[in-house]
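Yeah, one chain of the complex is gone here, protein chain that is, but the others are all in their spots.
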Amino acid sequence: MYDNLEDHVSHSHQEPHFDSPDTSSFEKQVEGLKQTLLSKGLITQVELEEMIAELDQRTPFDGAQIIARAWTERDFRNRLIANGTKAVSELGYHPPDDFQSLVVLANTEFLHHLIVCTLCSCYPRWLLGRPPDWYKSIAYRSRAVSDPRGILNEFGVTLDPNISIRVVDSTAEVRYMVLPLRPSGTDNLNMKELVGLITRDSLIGVGLPHSPSVG
Amino acid sequence: MPKPHDLGGKPHFDPIVLKTTLPVDWELTIDGISSLLRKKGFYLTDELRRYIEKIDPEQYLNMTYYGRWCTAITNILIEKQLIAEDDIQKQLDLL
Partner (left out) sequence: MDNLLGHTETYSAGDLVRVSYDSRIMEHVRTPLYIQGKCGTIVKSHGKFANPEKLAYGLQSSPKVHLYMVEFYLVNIWTTAYANDSHDSICLDIFEHWLTSI
């Protein structure tokens, strides 16, 4: 099990006004809709189970593998930045629709990228799985574009003022993933160890990769 | 009048809740239904988005993500006459 996702399975006790509400009523509503679709023959139980299983397959572990490879292979890194869609297809990752594409944004010493979708919650699901709750929240979608440094502070990241932030609002069928800077002191790590440093949050730009543990 | 989904720069100052929960069964179900119906060609992504954006502004802000999906998918299928409101009610009565 991948344990660096910071994706704890526990219910939050902090319930902000705009992102709390509803749930029990939809549990029934969804069941009613599902039974209707099944009884009308629009979908089958097998098709639905297969689709859920397919969606379950992708996790940030997939994105982390791609990034670790870019950290270790200069040519792959160049191809990934030049044409993300094509480069990840080498590794067997393909968008769900042929019109969707991928752009990978490389952080530098002077530039940090942060990804949001203000209009809905577009997310590179085919590389990172389902988006985390906060990515879909009213608060993140509202403020990421107007106060990115404030947002980063909430995630525990304070950037040097000399590093510019470039927010990217995913408004079309292009999906974005961040290529974070490789932490120093990682020259001797193997691929598996590098993958272990890469968090989901660092691929969205609200976090940084872990530093290798000392000793 | 801006629509509720067009959130960029709006003054929603609630703190970001960092803890995330894994989707529960009904959320996985509607997530799967959404992808499956799109794959089978019953609607396009932007059609679904349009129906999500049509949700009443106050309701939109008070619904969870997958709650909006359930509402929009139901409405789009009814409008396309693939299902009727009665069909769902009948199934709900059986639950």
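We call the chains A and B, going by the order they appear; numbering starts again at 1 in every chain.
Criterion: a residue touches a chain if its C-beta (ideal position, glycine included) is under 8 Å from a C-beta of that chain, and two chains touch if they have at least 3 such contacts.
All of these numbers come straight from a predicted model, not from anything done at the bench.
In the complete complex, the residue from A:90, A:173 or A:193 that touches the missing chain is A:173. Of the candidate positions B:21, B:45 or B:62, contact with the unshown chain belongs to B:45. Which of A:106, A:165 or A:181 touches the hidden chain is settled by the complete complex: it is A:165. As for the chain not pictured, it touches chain B at residues 1-2, 6, 8-9, 43-47, 49-50, 53-54.
Contact residues of chain A toward the unshown chain are 99, 101, 103, 118-119, 145-149, 164-174.
As a working rule, only the chains that are shown with their structure count from here on.
Centre-to-centre, using mean CA coordinates, chain A is 21 Å away from chain B.
By the touch criterion stated above, chain A contacts chain B in their complex at residues 6-12, 14, 16-19, 21-23, 26-37, 39-40, 42-43, 47-49, 51-52, 54-56, 96-97, 118-121, 130, 132-134, 136-143, 145-146, 151, 154-155, 169, 173. On chain B, the positions that touch chain A within their shared complex are 5-23, 25-26, 28-33, 35-37, 39-40, 42, 45, 49, 52, 61-67, 70, 73-74, 82-83, 87-92, 94-95.
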